[in-house]
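Every protein chain except one is present and positioned as in the full complex.
Labels for the chains are A and B, by order of writing; each one numbers its residues from 1.
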Amino acid sequence: MKRTVFLICLLLAPLAATAAGGNGQLDEVKIDLRDKQALQRGARLFVNFCLSCHSAGYMRYDRMGKDLGIPEAVLKDNFLFSAHRPGDLMKATMPHDDAKLWFGTAPPDLSLVARSRGPEWFYTYMRSFYQDEVSPSGWNNRVFPHVAMPHVLYEWQGTQQAIFHKDEHGQQHFERFELTKAGSMSPEEYDAAMHDLTNFMVYLGEPAKLHRYNIGVFVLIFMAIFTLLMYALKKEYWTDVK
Amino acid sequence: MAHDKNVDKAKRRFLTHVTTSVGAVGTGVAVVPFVSSMQPSARAKAAGAPVEVDISRLEPGRLLKVEWRGKPVWILRRTEEMLATLEADEPGLADPNSSESDQPAYATGRTRSIRPGILVLVGVCTHLGCSPLDKFDTGGTVGQVHDWPGGFFCPCHGSTFDLSGRVYKNVPAPRNLPVPPHSFKDDNTILVGIDHADETGKA
Partner (left out) sequence: MEKFMQWIDERYPLTETYNEHLAKYYAPKNFNWMYYFGSLALLMLVVQIVTGIFLTMHYKPDARLAFESVEYIMRDVPWGWLMRYLHAVGASFFFIVVYLHMLRGMLYGSHRSPRELLWLVGMVIFLCLMAEAFMGYLLPWGNMSYWGAQVIISLFGAIPYVGDGLTEWIRGDFVVADATLNRFFALHVIALPLVLAGLVFVHLIALHKVGSNNPDGIEIKKNKGPDGIPVDGIPFHPYYTVKDLVGVSVFLMIYFAVVFFMPEFFGWFLEHDNFTPANLLQTPTEIKPLWYFTPFYSILRATTNTLLPYLAGVALVTMVLAVMAVKNLIGRALIVGATVVFIAGLFTLEAKFWGVVLMGLSIVLLALLPWLDRSPVKSIRYRGWMYKTAITVFCINFLLLGWLGTQGVDETKTLLAQVGTIIYLLFFVLMPVYTSLDKTRPVPERLTK
């Protein structure tokens, strides 16, 4: 038995190591998919701002409406583009080729961005745009250097500058942001809005996440009962074996 | 291996039954996701959403075919002459009152339509699912009907239908052609798939 425990520990050690070894530069964000209000706020943000250029091409409006508890009439009036029907996929309104022409690269589909990059990355990214004269759009981003996308929400966040310091090897290190012009939101309000958006992006990456935890609890309870019964049955039969 | 003579047979049987039953319930529940994964997906359902059809340019006596839920739907603008044939057809029809067939309550009777001039049908033969052909030229023999008054003819097994989609007697097709749920958004626009123009979604 000791050997078993030892082997299991060995097996788990590297797992723990990778789990802990996240990117230290990213800001923490707490995801709560049970908060339907926050998800709805995030959805509104996404549809109003992101969806004009970026698609969420694997997601359907009516699924989102049903999952987030948005009534159909509200969904139609506030979330749908006129040409779309509730059952449609959430495709960007901007034609793909035009976008490529304007930005030099087509805005990527965002359905899965929270899964491929992680919520922390997304949350940090949305708050890390800073002014940079060298970049063609006038904007740069700390976690996505030379990103083609300009800061869409600068009217909310305001404009900020990145402060770097040089270490003894002459390498630039990011220190902090400095607000050069306040936006219509306070930094706390802006962070809260991006928190909502990130929360929604996590949902958008995997809508089944809303249900699978609940189902999983029942499955595990059932399996526990069955295991107990099975164990009792095994013990009963094995009384024969001397 | 030794069989203990003092084995509590009843306890063992009870445990076996309980465990088997619980296991069977679990297996039964586990089958549900697998079976329901074969149901129409969200994509199929979205494709089944109502279809808007512009009939402003549909000439009298002509047929327009549109796709709804992957099925052909016919829209026929019937002329006065066409409507006049309907009553005369009835002795030869299997179910002239459409009591056996599938149509919304607002599309019953002889014309099987909301507006007598506009007939909307699902163009799938009630026999084995072929799509019948339109035979609007009158006269001659079509299938077993002499002096053809105009209607539809299924090329697969020779079923014949009148200009309201009602099936003739003594043909393989058992029922009249179904009328899909539909409504008029305005004079020139039909919504196939929903009953009332002011309400969207489910048919």
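Just so it is clear, a residue touches a chain if its C-beta (ideal position, glycine included) is under 8 Å from a C-beta of that chain, and two chains touch if they have at least 3 such contacts.
For clarity, every value in this text was computed on a predicted model and none was experimentally measured.
Colleague: Of the residues B:S21, B:S41, B:N97 or B:N170, which one touches the chain left out of the display?
Modeller: Of the listed residues, the one touching the omitted chain is B:S41.
Colleague: Given the contact definition stated above, which residue among A:I163, A:L179 or A:M223 touches the chain not shown here?
Modeller: Reading the full complex, the residue touching the unseen chain is A:M223.
Colleague: For the chain not shown, which residue from A:G42, A:P107, A:G158 or A:P207 touches it across the whole complex?
Modeller: Selected residue, touching the omitted chain: A:P207.
Colleague: Return the single residue from A:Q40, A:S111 or A:N199 that touches the missing chain.
Modeller: A:S111
Colleague: Which residue, B:P33, B:G70 or B:P91, contacts the hidden chain when the whole complex is considered?
Modeller: Only one listed residue reaches the unshown chain, and that is B:P33.
Colleague: Since one chain isn't shown, list which residues of chain B touch it in the complete complex.
Modeller: The missing chain touches chain B at positions 1, 32-34, 36-39, 41-43.
Colleague: Kindly note down the residues of chain A that lie in touch with the hidden chain.
Modeller: 4, 7, 10-11, 14-15, 17-19, 57-60, 63, 111-112, 115-118, 205-208, 212-213, 215-216, 219-220, 223-224, 226-227, 230-231, 233-234, 237-238, 240-241
Please note the rule applied: only the chains that are shown with their structure count from here on.
Colleague: Centre to centre, by mean C-alpha position, how many angstrom separate chain A and chain B?
Modeller: 44
Colleague: Which chain B residues qualify as touching chain A in the complex?
Modeller: So the residues of chain B touching chain A come out as 1-4, 7-8, 11-12, 15-16, 18-19, 22-23, 26, 29, 42, 45-47, 49, 200-201.
Colleague: Show which residues of chain A lie in contact with chain B when the two form their complex.
Modeller: Against chain B, the touching part of chain A is residues 60, 62-63, 72, 76, 85-88, 222-223, 225-226, 229-230, 232-233, 236-237, 239-242.
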